[in-house]
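Only a single protein chain was left out; the remaining protein chains are all shown in position.
What follows is chain A.
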């Protein structure tokens, strides 16, 4: 089979000066100006920004079990459309990804789909039940090679179970990704507890329910000398705790979702369940703190928490609605709007927060690499000048539960390459 050659001409590599990038087969073979390559497919990338392929640490692909909302195929197509070349598939499927068998199944479905690398996340406890450790070692040794473990959707709330999990994953440099939610403090919780919940009469989800777990877990991680990752950090107080833990030199990392960088609990006044998500949308002060923390590196990365739900689970009253939003296909646009267009992050830093850092946390080799000769050609081209309203009808995801319908967002992914193979060309999936 002849080697596939692609010349990306005149692109701003990581937002810098225009350069040419030559892809030969699965790797980047040259980066420079005035590159020529006979027989190469040429992409005119004038004005486009070239990023390393995006990596998502937090994706719900729903397969197995909820194929009515998403499958590995539709979810990875959505990922590719959003510029991602790797996603971490969360464990809260049916059955739960708490055995080597299930994680290998998901991993294999990802291979078959071929739109992006699917790295399964293993459950910390059997059935996400918080009581008995799942076979973490077996999942690590499986073909899926799991290193990230999470009961996401549920908090590993028992301090002893959390401690043991943190200790146990040390043997293979694993990480526990915690969904920080003190369960007793959030019984019946429907939205952020604050001024808006008081008025709307919706059950409050207080910031302290997240912050108290994060405080406990960074202390536990420090105590046992392990690595903890905080999922979807959402409050200003959580930022302070993570900043403090990092100042101690402890091995803690954190992610923020695009929606927590943009939306606030004021949206809930509409009682429209597209704004119902867990952790809930917080206040404008929290949004500011999260943006600053992502800019200064306190928060390591952006993760989508892409959470597809079928139409009927959102086309109902607030209390009955499912929590979660799709996010893969709008993540980069939201980050551009909230962080790049505001001058808080350069494109080079976006590459760090959305590719290098999540790949590093997930211990993915071959993803989140520099745009340099010899590196795998996992690449994303973005048109930052694009402006347009979000139209969920065009989503590749099987679900449409986006809070951005009709909202003007900047930026558009024009091309995505997975090891040199185009998964998106001119904004269209291949």
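By definition in this document, a residue touches a chain if its C-beta (ideal position, glycine included) is under 8 Å from a C-beta of that chain, and two chains touch if they have at least 3 such contacts; residues count from 1.
The working rule: contacts and distances are computed from a predicted model.
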According to its UniProt record, what is the protein name of the omitted chain, chosen from "Aspartate carbamoyltransferase", "FecCD family ABC transporter permease", "Cytochrome bc1 complex cytochrome b subunit" or "Sulfate/thiosulfate import ATP-binding protein CysA"? "Aspartate carbamoyltransferase"
Residue of A:112, A:158, A:173 or A:195 touching the missing chain in the full complex: A:195
Of A:42, A:159, A:284 or A:320, the residue that touches the missing chain is A:320
Among A:112, A:312 or A:391, which one is in touch with the chain left out? A:312
Can you work out which residue in A:15, A:53 or A:204 touches the chain that's missing from view? A:204
Chain not shown, touching residues in chain A: 190, 193-195, 197-204, 206, 269-272, 312-313, 315-321
